[in-house]
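Just one protein chain is left out here, and the rest sit where they should.
This part shows subunit A:
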Amino acid sequence: MIKAILIFNNHGKPRLIRFYQYFAEDMQQQIIRETFHLVSKRDDNVCNFLEGGSLIGGSDYKLIYRHYATLYFVFCVDSSESELGILDLIQVFVETLDKCFENVCELDLIFHMDKVHYILQEVVMGGMVLETNMNEIVAQVEVQNRMEKSELCNQN
């Protein structure tokens, strides 16, 4: 199970947070801060796994992260997920973002947090991996975006 997905930038500003287990808002912020603290002090050429300890869920949980330019993508997962598999998944997710936003950059995530959520919803659902095929994800996202557009057109 994936317990949380966090995206924040090099300064620890959250760009997307998705907890699959309930935490109150202040706890969420604390988790983001601590995770940022752990992740940001690591070099780029070290491994992408971190034993998160007491952060979320205890020893069974790991932080698996990737660092792209200005953004950190952090997945907090338990031992039922394959470490390398999740790394691939992060890659798939980022590539999907890249396709949907055309050359995604941090600004896209800043101004379209809702859209990023909709894309993520097609990848992970309730903490479980839903789809790993990028084309399928993109197709579903596009259909839904078209629906949205047509609805808004009809209204105006």
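Just so we're on the same page, a contact is a pair of C-beta atoms (placed from the backbone, for glycine too) under 8 Å apart; a residue touches a chain by one contact, two chains touch by 3 or more; residues count from 1.
By our rule, contacts and distances are computed from a predicted model.
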Undepicted complex member, UniProt protein name, chosen from "Gap junction beta-7 protein", "Septin", "Large ribosomal subunit protein uL3m" or "AP-3 complex subunit delta-1": "AP-3 complex subunit delta-1"
Touch with the omitted chain, as defined above, among A:I17, A:V74 or A:C100: A:I17
Among A:N10, A:Q29 or A:S59, residue touching the chain not depicted: A:Q29
For subunit A, residues in touch with the removed chain: 1, 14, 16-18, 20, 22, 24-26, 28-29, 43, 45-51, 80, 82-85, 87-88, 110-114, 117-118, 121, 125-133, 136, 140, 143-144, 147-148, 151-152, 155-156
